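This report concerns only the one structure given below.
With one protein chain held back, the other chains of the complex are shown just where they sit.
Labels run A, B and C following the written order; every chain starts at residue 1.
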């Protein structure tokens, strides 16, 4: 049996669907993750472009919007095991140009900007409680990288009991193989994987 | 550039190493995850066999040992989004044969048996605090599946600031591609990936 | 200024109110917490009696219901700092008579029974996610003790962003002074404190 067959045989990959209220979580769309000499590359730039209409749609619908940034303190006092594996993360400080959100997706007042020092947007950030307080039952995830902070965020979103959607053309990675491998894993076990226009059509049908 | 080169260029994949006190976490080595008609298959059986000497070594060294099981309540009162994606999980109840730990790795008194309803062994289980209280700074992970509960556990172990080791021949999956893809991701970003004998040699050198 | 005046002057004690969907959390109403020779005493027995109609009302309204028990493993493998302060807790094992829920409040199928080893019903138990998945925005708390697991649960409920109500005649303590002191603190900062009949009237008005 091939990979798809094995999962089908064991009844994985069912949809969790879309509930009554969605939020958009844009993960780590910052300058350093677009630049191939920092943490970026490949098709992340395209994912940024594809996310502009996605963000617009959530703004028009007045749904909750969250942007995340990786931010370590200037004095390194919050260094952690993640920095042992990837030492360059410590350069992502509050004012460093590479840790600023890309200009195309600049947050507006009222949108939540979450600073994090881990992979998951949920880990020790209070995001789950923030979403629950706003009546959210479905989390739509875009950003980068698919095999890194997107995957970690999606697993935690599901574990926090939000129906979760990964927008396939609005997530990007520094290399293509891990991108595709992680989309497969997430679709089978944790989230629905939808194209941007497919998701936007579903959202307008709901209104 | 190929995948490896991209990650090397950005200085990923550094070792986090082994600290002063290790614990062993055996994830979901239960009957249902060995059986290809339930949730198992491929080389998970081999991973069980390879883990017997690993468990012995931790017992001899009197280091903390944790076994996890997926256990849902008989009345389904703890159903969650995970069960929407994979409905069969709800059959893993306290007394179901398929949710019992495999006979080769039966827990002994004093070893912690953690019940969980999520992918990660750390999520809402108190595992991080249990390990910290026992002076652990390094978590050694074996079990199944590599692309599922192992990956989720490893990410959370790193996020909880434990140096983390995945034992490559003691983790198994229901299909080979996701197994290898996830070992790659974990080695680059979250954990050291070591063969069992390599790890055991490091552990005895420490004593 | 007296205590009340100080808090009024600083604008504490505003109501958080009742939202659109309530859940009932009955904390540690087990045999050992009614018995003054174990962990109980004073007016806890009265709080049990007062809680019977409260539980009935939630059953009739088909709202989510949670019962918590303190349960440590038989082999003591989950001992923690709490047991250093209060060693007797380790006797509250799965089958010990004193850790069984009192007969007047026996859980029914579909009601969640949470085992915990900490003070708060939320700490490392997944309760917040369970409630969020069921659309709950308001947590009604009864049980014992007011100055112990009730207070810890109420603080975490508020921190998890649930509007929180303490039912004043359905919470009890082993001594009266801490009971009253903690009701004061909770009303000022974390929760609304309502009598049972006042709460039930509010709930029926909502339907």
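As a working rule, a residue touches a chain if its C-beta (ideal position, glycine included) is under 8 Å from a C-beta of that chain, and two chains touch if they have at least 3 such contacts.
Note that the coordinates shown come from a computational prediction; the quantities given were computed from them, not determined experimentally.
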Contacting the left-out chain in the complete assembly, out of B:33, B:82, B:130 or B:184: B:130
Contact with the hidden chain (one of C:69, C:112 or C:163): C:163
Contact set of chain B toward the excluded chain (per top definition): 128-130, 132-133, 135, 137, 159-162
Hidden partner chain, residues of chain A it touches: 73, 75-78, 80-81, 109-113, 117-118, 123-126, 129-130, 133
Touching residues (missing chain, whole complex) on chain C: 2-3, 6-7, 9-17, 36-39, 41-42, 80-82, 84-88, 118-120, 123-124, 147-148, 151-152, 155-156, 158-159, 161-164, 174-175, 177-178, 181-182, 184-185, 188-191
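To be clear about the criterion, only the chains that are shown with their structure count from here on.
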For chain A paired with chain C, centre-to-centre distance based on mean C-alpha positions, whole Å: 36
For chain A paired with chain B, centre-to-centre distance based on mean C-alpha positions, whole Å: 25
Contacts with two or more other chains, residues of chain A listed in rising order: 159, 161-162
